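Here the structure is laid out as C-alpha cells; the discussion comes afterwards.
Of the protein chains in this complex, all but one are displayed in their positions.
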Amino acid sequence: MNFSRNVGAGETIEEEGDAEHLQLISLKHSIDDLYLLTMSIIIFFMQAGFAFMEAGAVRSKNTVNILIKNLLDMLIGGIAYWLIGFPLAFGSEGNFFLSYNFWANNNLPVKEYGHWFFDFVHAATASTLVSGSMAERCNFYAYLVYSFIITGFIYPVASHWAWHPQGWLKRTAFKDYAGGGVVHMLGGTCALVGAALMGPRISRFHGKTGEPHDIRGHSVPLAALGGFILLFGFLAFNAGFRGHISQSGDGEVISRALVNALLGACGGGVGALVIHRAGTFGPTNAWSFLMTLNGALAGLVGVCAGSDVFPSWAALVVGVGAGFTFLCLHFLLLRLKVDDPLDAFPVHFGGGLFGIVAVAFFMEGGIVFDPSRNSATVLGWNLVGAASISGWSASLCLVLFGILKKLGILRVSREMEIQGMDLMKHNEPAYPSTAWEDCDPGQYGTSTMASKLLSVMGYKGSLVD
Amino acid sequence: MGEDAGDTGGHELASLKHSIDDLYLHTMSIIIFFMQAGFAFMEAGAVRSKNTVNILIKNLLDMCKSAFLSSCKEVSSSLGGIAYWLIGFPLAFGSDGNFFLSYNFWANNNLPVKEYGHWFFDFVHAATASTLVCGSMAERCNFYAYLVYTFVITGFIYPVASHWTWHPEGWLKRTAFKDYAGGGVVHMLGGMCALVGTVLMGPRIGRFHKKTGEPHDIRGHSVPLAALGGFILLFGLLAFNAGFRGHISQSGDGEVISRAIVNALLGACGGGVGALVIHHAGTFGPTNAWSFLMTLNGALAGLVGVCAGSDVFPSWAALVVGVGAGFTFLCLHFLLLRLKVYLSGNANVGAVDDPLDAFPVHFGGGLFGIVAVAFFMEGGIVFNPSRNSAAVLEWNLVGALAISGWSASLCLALFGILKKLGILRVSREMEIQGMDLMKHAEPAYPSTAWEDCDPGPYGPSNMAGNLLSIMA
Partner (left out) sequence: MNFSRNVGAGETIEEEGDAEHLQLISLKHSIDDLYLLTMSIIIFFMQAGFAFMEAGAVRSKNTVNILIKNLLDMLIGGIAYWLIGFPLAFGSEGNFFLSYNFWANNNLPVKEYGHWFFDFVHAATASTLVSGSMAERCNFYAYLVYSFIITGFIYPVASHWAWHPQGWLKRTAFKDYAGGGVVHMLGGTCALVGAALMGPRISRFHGKTGEPHDIRGHSVPLAALGGFILLFGFLAFNAGFRGHISQSGDGEVISRALVNALLGACGGGVGALVIHRAGTFGPTNAWSFLMTLNGALAGLVGVCAGSDVFPSWAALVVGVGAGFTFLCLHFLLLRLKVDDPLDAFPVHFGGGLFGIVAVAFFMEGGIVFDPSRNSATVLGWNLVGAASISGWSASLCLVLFGILKKLGILRVSREMEIQGMDLMKHNEPAYPSTAWEDCDPGQYGTSTMASKLLSVMGYKGSLVD
C-alpha cells in the first residue's frame, strides 16, 4: 500500500540529481499527495454513510443514540488511532507482529501525515461497523471502551500484519488489495461477537417458538441516504488503495479498481434482489429495497480484495457471490437467534470472506485461468490470513465483551431498552413532539400529519396556546 | 528510468500528464456518481410516503442496470461470443463504427484497461440520462415496465445519440454542433423520454379534476428530502461541468475548466433567482408564495442551460442563460398543466402529469441552452453576427431536433408497446394503496418503529405520544 510510495520515491532520488529531474519527482509527490488527500476526504464521508444507514435501521426512540455513537467513532477513534493505533500499525521500528514508535505522532515525519489520515479513515470504517450490530441495546460506557480498543489496538495490529513491510502476512502471497479481509472481515467478526454476547433485542425472537419477529427501522429514506453515501465512498475506497497515482501503470490499476467496484456493487445488488425474490430463502413476493442495498454493499466488500486484478466479468461474478453469501449468513443468523440489526456480520464478514477466497480464483493468473502451484499458494495464504484475522479479532473481542458483560455494563437495563435511549440517556428525542406542533391551519389548509389527524378525529382546538 | 535523461524526462512527463488526467477524471466521475443519490432523494421527497421505497429502489437499480449494460461486452466475451445487441459503451464509443453508431468491443474484448476511466466517466452520464425518466413516471409505473425501459434507454437510445455527438466519427461531431457538457445529449434526451413516458402513462389518480380538468396538487411527502437531493445535484452538476473537458494537463485546460465551473455556478444563480422572482411576480397566475421548489428547479434548469456552453460563455452570459433557462422551465411547467386543453376536448385524455418536472427542467433548460450557446459563445451571434456563428445556431437546431426526434420516436414505440401489453402502469388498486407495501413489503416509515413507550417523567418523545396525550 502506501509504503510502496516511499520506496519508489527513495529509488528515484538516488538515481539522478539534476534540477529538472528533482522537479519531476517533486511533482510526482504532489500528484500522489493530491490523490491520497482527495480519496481520503471522500472515504471519510463514509462515516456519514454508516451513521445514516444505522439511524434509519433503528427505531425512532434510539436514533440519537446511534448517531452519537457514529460521531464518536470518528472523534474517539481519531484520538485512539493517534495515540496508539498508528504507531502499532505503521511505526518504523517493529517486528512481524506490531511496531512501536511514533506514539501520538511523535517524530512522525510530516510527509507521512497524508498516509496517517488515509489509514485512519480505514480504521474508522472497521470500528464503526460494530455499533450497527449492537444497536438499540448497547451500554454507552461499554461502547466508549470497545470503540477505543478496536480502533486503537485490534484493527491496527491486524493491519500491521497485512500492510506493514515487516508484517508477516505482507511477506507472503497474501493478497488483499483494498482491505476486504483486514477492514471488513475484522469489523464483521467483532460485530458478530458483540451481537452474540449481547443477546437479541427484547421481542426480536419469540420467547417460546424462537420465531424471529421483524423489528423494522424507522425510516427507509434515512437508511437509503446512508447507503448511497456508502456507495459513493466505496468507490473512493477502492480507487484510493493504490496509494499513489504517478507511477507507471497506476492509472490503469485505479481505473480498473473503480470499474470493478461498481460492477461488484451491481452484481451484489441485483444478485441479492433476484435471489431473494426468487424465494431461495423462503417464499416472498417482495422486491426488497434493503436486501438490494445490503447486497450491493456486500458486493462492494467482496471485490475489495482484488478489485485491482479482477477482469470486469469476474467482478460481476464475485459481486453476485458476495451477495449470495450475505443472504446465506443473514438467514443463518436468524436461525442462530443472533440479532444483528444492521446485518453488519453478513454484509461485511460474508462479503469480505467470499472476496478473499474468490481473489485466488479470479485474479489474473488465478486458479481459474492458470491452475498452478503459484495460484494455489495465494489461496492457501488467503485462507491462512482470513483465519488469523478472524481468530485474532474474535478472541480479543470475546475477552473484551466478556469482561464488559461480567462487569454488567455491556447492555442497558430492560427499562431503558423499552423506553429508548434517546430520552433516558441523551435527553434528546430525535423528533421532539413540541417542534411538530401545529398552528390553526386557517385558510391555508393543514400543514402536517398532526393537525390532519386531529381534524379527522374531531379535535377542534388549536395546538398553540 | 534514468539511463537516458533527456528521453526519459520527456517520457516521464508524458506519463505524469496521464496521471493527472486520470486523477481528474476519477475524482470528477466519483462526484458525478453521487448525483445518483441526488436524483434518488429529490424524487423520494417529491412522491407520497406510500411510494417512497419504490422510487428509491428504482434509482438504485438505474445505476446497476446501466453498468450492466455497458459491461455486457465483458460478459459476452467470456461466454464465448453470445451476441448482445443492447449494449451501451460499444454502441457509443467502439473504435470501429460509422457516423451513426459503432460496433465493436462486444464479440472481441479488446478494450484497453487505460480506457476504463473513460468508461466510468461515460457511464455516470448514461446513468444521469436514464434516471431522469424515473421521476416523471413516479408513483404509477409498473416495475417490470421500468426494468425494460431503463434497459433500452441506457443500452440503446442514449448511447447512439452520444455516439453522434462525441465519437470522432459521429455525424454531429463533425459539424459545427456545439454542446460542451451534454445539455442536449444528456438532458434534452432524458427530458424527452420523460415526456413521452408520462404522456403515454397518463396522470396519477386525482391529479386532474375529472370534469373540469383543473389540476390538483399532489404534494411530495418531504420537502427536506427533496432539498437534500437538490443540494447533492448542485454539488454533482458542478463536477459535471468541470469534468466534461476530459483532461486537465494540456495547455489551456485549467482555464476552460475554471470557466466552466464559474459559469455553472452563475447559471444556477440566474436560474434559481430568476425562477423565484418570475414566479413570485405572478407571471403565471397570482401567487404570494416565495416557492422553494420553484427556486430549486429553476437553479437546476439554469445549470442544465449553461451545460451546452459553460466552457465558452462570458460570465454575464452564463447569468443571462440561467435566467432564460429558468424562465423556459416555468413556461413548460405551466404548459404541461394546460396541455390537455390543446390535446383534446376530453379533459381526461392527454393531461400530462410530471411529478418531478423532469421535462420542464431538463428538456426546457437543455433546449434553451443549446440555442443560446450560438448567441452568447465567444464569437457568437451576439458578438459577431456572421456566417460562422449562424452555422453553429443552425447545426445546434438540427442537433436538438435530431436528438429529440430520435428519442421521442423510439420512446413512443417503446412505451406504446408496453402500454399495448398492459404492463406500463400499475393497477388502480396498487396505485391507491401505494407500491411500498404491495410491491416491496417495506413501508418507508413503519409505524411499529415509531411506537412509543410510556413517556414517564421525561415527557413525550415524539408526535405520536404527544397527540395521544392531548387527546386523552
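In order of appearance the chains are A and B, and numbering begins at 1 in each one.
Just so we're on the same page, a residue touches a chain if its C-beta (ideal position, glycine included) is under 8 Å from a C-beta of that chain, and two chains touch if they have at least 3 such contacts.
Given the structure is predicted, the values throughout are model-derived calculations rather than measurements.
Only one of B:I31, B:V304, B:L410 or B:L424 touches the absent chain when the whole complex is considered: B:I31. Of the candidate positions B:M42, B:V124, B:A138 or B:L238, contact with the unshown chain belongs to B:L238.
Across A:I68, A:C138, A:I154 or A:A239, the residue that sits in touch with the chain not pictured is A:I68. With the whole complex as reference, residues 9-10, 13, 16-17, 20, 23-24, 27, 31, 47-50, 218-224, 227-228, 230-232, 234-235, 238-239, 242, 248-249, 251, 253-255, 257-259, 261-262, 265-266, 268-270, 272-273, 276, 287-293, 295-296, 299, 314-316, 319, 432-434, 436-438, 441, 443-448, 450-451, 463-464, 467-468, 471 of chain B touch the missing chain.
Seen from chain A, the chain kept out of the figure touches residues 20, 23-24, 26-27, 29-34, 37-38, 40-41, 44-45, 47-48, 51-52, 55, 63-64, 67-68, 71-72, 74-76, 78-79, 82, 104-105, 110-117, 120, 140, 219, 222, 225, 425-432, 434-442, 444-453, 456-457, 464.
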